[in-house]
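What follows is a single structure, and I will ask about it in a moment.
Complex shown without one protein chain; remaining protein chains in place.
Moving on to subunit A:
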Amino acid sequence: MSVQQLQARFDQEIAAAADLAALDGVRVAALGKSGEITQLLKSLGKMDADTRTAEAPKIHSLREAVTDAIAAKKAALEGAELERRLATERLDLSLPSAEAPRGSIHPVSQVMDELTEIFADLGFSVAEGPEIEDDWHNFSALNIPETHPARAMQDTFYMDEKGEDGAPMVLRTHTSPVQIRTMQKKQPPIRIIAPGRVYRSDSDATHTPMFHQIEGLVIDKAITLGHLKWTLETFLKAFFERDDVVLRMRPSYFPFTEPSAEVDVGWSMEKGRRVVGGSEGWMEVLGSGMVHPKVIAACGLDPDEWQGFAFGTGVDRLAMLKYGMDDLRAFFDGDLRWMKHYGFRFLDVPTLSGGVGA
């Protein structure tokens, strides 16, 4: 058979191969060890030089042509096979993937982290103290003697046990005892915040017997009410993430500060809701003042040398004002529905670069 005839035959056989196995049969018949083209190639060695020169290009081009044709047919068959297989491989990806539980951070924790971050930038570290406190740290050292009418201002929970001074231990009514403990063990200058649980025997729509406060304390040499004002303005603007936060400081009374100031923040109505910012009205958010000389002295520091300011506010309340909850009691109910709605994602970590709100 001539080379041309062979090529025509193989072309036909290749075209006729219905699947990869048939195609491979053609390949073996043509190019296998004893395939016809292989035999032709082998026969080249036995030819004389002239014949070889004449035949070799034909045979080689036949080999190439058949090889290419097989490759092309193989690709076509594989393609068709893939198409066929793909037509059968189908997932309904609208089916739900495995559910992963989505956790949440409690708003109180989130707001405490936010406050910590803001005050870290102002150089305040975080201090802690016991919640079961002795009378001296909670009251006397803060210039609230036993008969002081201010004791009636705070509905104290008393413990069965007594402290070293013989007075009943109390559940701290404010975070202010942490001021005392800090001044007692640390030499000024001092800049701390003290967040934590506090307790008052009060329970109604807007009061819970347990809630959270944050205390701030700065003790240094030339600290004035002006520094207090700046600190609170700076902090509230950063916390509420608004530049139109307006503060109003009013003279007031706390036994542990002199002079004392209550701080109101301006609010305005936005979408039917009272929000911090502007000054359509005022609401009280903070108590503050210059630390009373008697308090500084009670901690073993010289009030003629050291002075400073302190402030305190409700963490739960700050959370409510910023994030819009309206029922304090729900904070302590552990209702998953509430937590999923008002809670925060684990990656909502407040940072200065990423912002202190979420």
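One rule holds in what follows: a residue touches a chain if its C-beta (ideal position, glycine included) is under 8 Å from a C-beta of that chain, and two chains touch if they have at least 3 such contacts; residues count from 1.
By our rule, contacts and distances are computed from a predicted model.
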| item | value |
| --- | --- |
| Protein name as given in UniProt for the chain not displayed, "Signal transduction histidine kinase", "Ferredoxin--NADP reductase", "Phenylalanine--tRNA ligase beta subunit" or "Binding-protein-dependent transport systems inner membrane component" | "Phenylalanine--tRNA ligase beta subunit" |
| Among A:Phe10, A:Phe139, A:Phe240 or A:Phe331, the residue in touch with the chain that has been omitted | A:Phe331 |
| Hidden partner chain, touching residue among A:Ala18, A:Ala49, A:Ala98 or A:Ala205 | A:Ala98 |
| Touching residue (missing chain; options A:Leu6, A:Leu23, A:Val66 or A:Met339) | A:Met339 |
| Positions on subunit A contacted by the hidden chain, ascending | 95-96, 98-106, 108-109, 113, 116, 119-126, 130-132, 146-150, 152-153, 157-161, 168-169, 171, 191, 197, 199, 201, 203, 209-210, 218, 222-231, 233-234, 248-253, 258-262, 290, 292-293, 307, 331-337, 339-340, 343-347, 349, 352 |
